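Heads up, this is only part of the complex; the chains shown haven't been moved.
Chain IDs A, B and C follow the sequence of writing; residue 1 opens each chain.
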Amino acid sequence: AAEEKTEFKLAWSIYVGWMPWGYLEDSGIMGKWADKYGIDVEIVQINDYVESINQYTAGAFDGVSATNMDTLSIPSGGGVDTTALIIGDYSNGNDAVILKGEGTLEDLKGASVNLVELSVSHYLLARGLDTVGLKESDLDSVINTSDADMIAAYATSDVKSVVTWNPLVSEITGSNPDATVLFDSSKIPGEILDLMVVNTETLADNPAFGKAVAGAWYEVMALMAAGDEATLTAMAEASGTDLAGYKAQLAATEMFFDPADAVAQTQSSALPTTMTNVAEFLFDKGILGEGAPSADFVGVEYPDGSISGDAGNVKFRFDATYMQMAADGAL
Amino acid sequence: MRLMNHFPGRPGAVALAMLPFVLVLAAYAIGSDIRLTANPADKLLPAPGTIWDTAIRLFTEPDRRSQEILLWNDTFASLARLLGGVAISALIAMIIGMAIGILPYARSGLSGFVAVLSMVPPLALLPILFIVFGLGEVSKVVLIVIGITPFMTRDLSQRVLDIPREQFVKAQTLGASTWVVALNVVLPQLLPRLISNVRLSLGSAWLFLIAAEAVASNVGLGYRIFLVRRYLAMDVILTYVIWITLLAFVVDWLLKTISRKAFPWLEAGL
Amino acid sequence: MSFVEVSNVWQAYGDRSILERVNVAIEEGEFISIVGASGCGKSTFLRMLLAEETPTKGTIRIDGGEPAVEPNPERGVVFQRYSVFPHLTVRENLVAGEGFATFWGRLFGVQRRAAVERADEMLERIGLNHVADQFPASLSGGMQQRLAIGQALTAKPRVLLLDEPFGALDPGTRLRMHEFLQELRAETNMTVFMVTHDLEEGFKLGDRCLVFDKPRWDPHDPGRYGATITYDFDARNNGIPFQTTKETENVVHAATA
């Protein structure tokens, strides 16, 4: 139902790797690039991450910041053909399994864990348990806990371990000396990808949209890579922390400042394996919908044209075109 | 004839009563159809048939992992919390309300405080609740209690003050102590008010329950709705919404019936 | 010493004086009617007799006892409305009358059975035995007031206080209530105070009729002076006959619609 148009809307929510989106809008960099291509791009902040993806899925936005996992489950699982326009970073310690006191992953056996169920935290936990040969059913239970209340939850005596993401991780480890990180996303590099995904048809009909967004994004990436204080401070404050705090979070984030790195990640041969893992996890949790006959019910296409999952139902595409253009300086 | 003097006949009245429900259903069906035509995998407005299938599945098929029917587990967990919270609130409101209504000292000391308390937004205090009451069942029940008790107390104390003073004087001339007045004059007359009060508060109680379950839980109707929101399973959400509506309706109806049966003296007037 | 002694009683709310220098002595068994303009303080006077309020000055003693500080079983009362308990049946209302003085407010076992028996006798006497198991709301106004009087009597009060007990009844019922009250009086010879708006009623039922009015009047500040007893009529058949007192109506300006 997409056609050529000139006005586009992107949604984003607060997360260390997505703060540049807010800065793009505030600083006018997005506007500059949009003008260059004769279009208009509005970037809207939404508090509730899940709600922002839902909104995108329902068609209220042309693109949204999301992880590879949530993209697969919500828009792609919901039949909205979605393309990863930009791979911004992967979590490299930003997500962590935290235990109160000393211990190892094995100690989680028979324990209950607080996390945002069905989120990347849940996935991280599953991957962590894998490494020590445990399954989720070996736990006592997982308790769905709102990320907004995770810090308060950690402070209660009921809670023994949590899985969460930054800035909550640094908040917890920072103010609780006895907190032990059992497992974090640096152990599964490249599996939790933070993307900007857009509607495939919209992108196909409006290449200018892709170019403008990619151009603007990598201009800010360059500023960040150069350690531009003003830029970083603005992002830090917008995320409710200070420069030092934001830098600490960035340290646990593998930002692809250089578009070439992002292209490399997109073309990485590990990506299909990751996506298959993710799809299996989602299917196991029933997230792909009851109509999903198997874990590979949604097809995922990669830059080289290969497909994992159902080739007849490709709804998620990794496309390096625009990142490549940025890398080539062709924007 | 004036519009106000036109009465629908018996079948007309029934048809009219159904009409808005039919309209809403039709509007939904059309909206759903439009979206599904555009994108057959659309999750936002599933077809009524899909919802029906989902509902059947939710009510009858056990979960793969736990071999239990989640909907029933959720229902029992939520109802237990709801009724527990409401019962505790009712008890507290009853006692404080009676104290405020009967004892001038309690009135001076508590009525202002309760009025202020009833203005505090309880949701904002959740973090403190967690720390004090933990993340378990207690904090959910406590959120309900904190959420509805001040309002109930205010209302019940007003109801006590509405009891004609003549009855208090009469009871005293019959030798009743303060305690006997509370037990034999105020309490029985307050019970029907308590029930209508509970009926009024149940809406808020559901709200607080859903809010509490959304924050930290692993079973419950509110928990499930917020969980499946993560993948926009609107068929599940709508089934749960309709189910909650039905439960709320039944609870309300039960309370109304109890009130009518238990307090014949209220209706004896006409 | 008289049975009820009201000596130099004043009552004021804030700086509004309602009653002042009220003095009256009543013998045991007298039926006292109290009339006066609306708002002149009749109910206030009754509330003080009841000890629901204490006078700002002066004392009220019954049988030479200490002035009471709160209502007690010595004083029975019937108001214009709300004098019976709506959540109890007619019979329970009477049984409650006896039970309220106990710790739990209700009687059990033998005591209860005895009380029920006495209640049934009382029901007979007040002519309500056919509605013993109904709730007050389904009774007519007259029946409710008969019940209220019966209930007040179960506690065997030394004085009975009535505040416009028949004010809300229609004329026919009112007449039958007069008969009922007169019969009861003939049986028990209670000491009764009855406030009424209706001068005729006051003179018909009372042995004495007290008229409350303001003896002093400050046109700039109507609340300054209170009312007191301006007339104290003997209203018995063999006292001042009813007809000749008619002319006091102007003095009293009673019953202004």
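As a working rule, contacts are C-beta pairs under 8 Å (C-beta built on N, C-alpha and C of every residue); 3 or more make two chains touch, one makes a residue touch a chain.
The shown structure was predicted, so the numbers you read here are calculated from the model rather than taken from an experiment.
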Stoichiometry of the full complex in this file, given that only one copy per chain type appears: A x1, B x2, C x2
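One rule holds in what follows: only the chains that are shown with their structure count from here on.
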Contact graph of the chains (line, ring, star, complete, other): line
Centre-to-centre distance between chain C and chain A (centres being mean Cα positions), rounded to whole Å: 83
Intercentroid distance (Cα basis), chain B paired with chain A, Å: 38
Residue list for chain B, restricted to those that touch at least two other chains: none
Of all residues in chain B, those that touch chain C in their complex: 164, 166-167, 169-177, 179-180, 183-185, 188-189, 263-266, 268-269
Touch list for chain A against partner chain B, complex: 1, 50, 54, 57-58, 70, 73-74, 77-80, 114, 117-119, 137, 141-146, 148-149, 152-153, 155-159, 286-290, 315
For the chain C and chain B complex, residues of the former touching the latter: 50, 52, 70-73, 75-77, 79, 81-89, 96-106, 134-138, 148, 151-152, 154-155, 157
